[in-house]
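Inspection log for the structure reproduced underneath, given as structure tokens.
Only a portion of the chains appears, each positioned as in the full assembly.
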């Protein structure tokens, strides 16, 4: 039976008083304004405004906008997976290493064909995504089934993946990326917009819609909010966690493939900080490392802030070392502003 | 040809915190001052193409007349540099070159494989015919210049049958880790007589290891570059020789070539800057001392 | 240890010939050195309300978790309709129509009331969207509102996370969830502990209504008046064992208290 079918008599009084206590329903816009993501967007806009005033032509030049967008897009792809992971109260330190591994595996596969047939890039993409999925599966199994701490698991898989990638390359960056994908993806544009940016937009939108509107996303919040409760509610928590780490791995695999097309070589030395950067973006975007909280648009804002800062500070000509100081200060200012808004709102 | 004060040249370096890159910056600053040209110096946080390219891109947005850079990758930088060239900037590479140099107006640098060969020669010279095991301790794989030096060393060392090369340990830029790698190698190979590091950070770690194990007498250590800490280790007797490049020259000459290219004047390329091998004995010589790296220019 | 129940005064024998729909035999469960279940038995028949009572730490919640598939017993058997079953997860228990209100409520506090109500059983959007995993939020909200109203559960804001709800408001949501989905048996582990007088009365009413539709209810409560008001039989746990079962109509509050505290054991039935 369900109570939907049970008739009710004795509760009219309570219904009346219930009406009394229901708060007025808020509009979608109001909820967005109330969301913890807003102020990060606000900070982003303030930062952009400052640079625009200081160096309008250079900062708003097509070249710069395009490059910032590409830079943010690459990070966004990693941060998309990381958003899911962090909402489940997990963490994935292996993304940078998996990115490197996937790009190496993909390039080796493409070179091994010795051909430049149009299916070779497709094979490369498949290998990159499969490599990412493989490492994600390893992480997910150890975390969900063996119940190990995500920090240690992904730290270990980071070391293993990176070590194997270096073994496969012999320690030097490989070249020989098919020209076709470098020109069509790496530096390609459609309607003036870089192809990488388009890919990232589509990817992040789909992942965002899935997070906020589908069952999969809902379960992600539920697992992060109360894992035991989710289990008792019949959610297959283990399977869900595994698929989320696989997804994070696939994100890294995709980013690895795109990295190949951007740099037309592997970049095995360059991604040591990618994990921290992705985590920072997600946390800046309002997510909590304790799980249950976070959003994809928050992450998007969180991704852009460091990118815009890095570019803007160079453009206004701040010396390198001052840039590090400035980035730190702006980060603090952004979260302080956010905190201030939340406090004035809720108590 | 345009007047000097319309010209702005940007220097995009591969790394912060290295005497080598500081010295390039100092050379470029000196040239800029001489020519009365505006200079903007930026450096990537760590030595990798994925870190340098965003810096290059932002510099590009300021529409400099020329860009001088030390490419952190011989392939990855081609595309962004082509975009910069299409934007009207002249490009000069220092330290190393690109696989496709057509976009470059000039190249001023060292042949890094020969730097590696020099380290092998210096090692053999310091060991003076002794036989035993030798090893390398380096930072991280995937740094193109270091990779070339490692390769040069490995080719050259084969010419000395008395020296058994037991391989390379990657210890990351982490100085304590390099020290630990040294001590572990020592423990495992009591007949280790020589160690080479192709860049500054592992060299400082190796020096620390030699200091703490008191093996300065029995082990010869060779390093590349001439940072302050390396020089001190040389003077202390922990390191036995430094293979010094000429980054100041690279920066100075590279900058001048860039300005010449902007002005439409004749440009000389490629320009090779050599290496000098410093030992405790000759480091005070003015001929050597003038190549020691200075800092505080980025 | 699977010895039979100790020979305690049983004021009522099992309600007799009908087979129980759920029964547990000789359940043992230890946490480290703590022996929470020491050979417990339990039975419930179709359409009856059984109160499960006992002192703090007697093992009521542990037994509930075992019969809901949350915990696996160290030994002992569970039968449904006289068939031996194994619950490896709450899903297994649910597949047999068993729902539970846990003492800790087990709500996802970052989700809102509607999402908690439907957690694990969301209504998909119609058509393709639904197959892609999209949810019919509007429909779920409407139905949830109806359910809450019927149960007299007051939800201050349907779209707010339940994290800041008062103790009673949260409990109301947990109770609503179990009652909404139960098919055969509902375990309710102190469902009214934080509820107000009116809400408690509502839940007791509802328990009766649910029973009348043929669903069995296991009510865990420390409130003897509530137990006496709503249950058909009372099972008493003590130190992880069933020590007595009574027919409610023939028992007094004092007798129940005596059985729970062990006064019976020590002093005979003259509590």
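Per-chain residue numbering starts at 1, and chain names A, B and C are given in the order in which the chains are listed.
Operating definition for what follows: a residue touches a chain if its C-beta (ideal position, glycine included) is under 8 Å from a C-beta of that chain, and two chains touch if they have at least 3 such contacts.
What you see is a predicted model; the values in this text were computed from it and never measured.
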Would you state the complete complex's composition as copy numbers of each displayed chain label?
A x2, B x1, C x2
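The criterion applied here is as follows: only the chains that are shown with their structure count from here on.
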Taking all protein C-alpha atoms shown, work out their mean, then name the chain whose own C-alpha mean is nearest to it.
A
Using mean CA coordinates as chain centres, what's the gap between chain B and chain C in Å?
73
Need the CA-centroid distance for the pair chain A / chain B, whole Å please.
35
Whole-Å gap between the CA centroids of chain A and chain C
41
Mind pulling up the chain C residues that touch chain A in the complex?
68, 70, 89-91, 94, 100, 102, 105-111, 115, 119-122, 124, 132-135, 143, 146-160, 176, 179-183, 198-199, 201-202, 205-206, 209-210, 213-215
Using the touch rule from the top, collect the residues of chain A that touch chain B in their complex.
55, 58-59, 61, 63-64, 67-68, 71, 166, 169, 171-173, 175, 182, 186-187, 259, 262-273, 307, 310-312, 314-315, 317, 319-321, 324
Would you mind writing out the residues of chain B in touch with chain A in their complex?
16, 40-43, 45-51, 53-55, 57-63, 73, 75-76, 78-79, 83, 87, 99, 140-144, 147, 170, 298
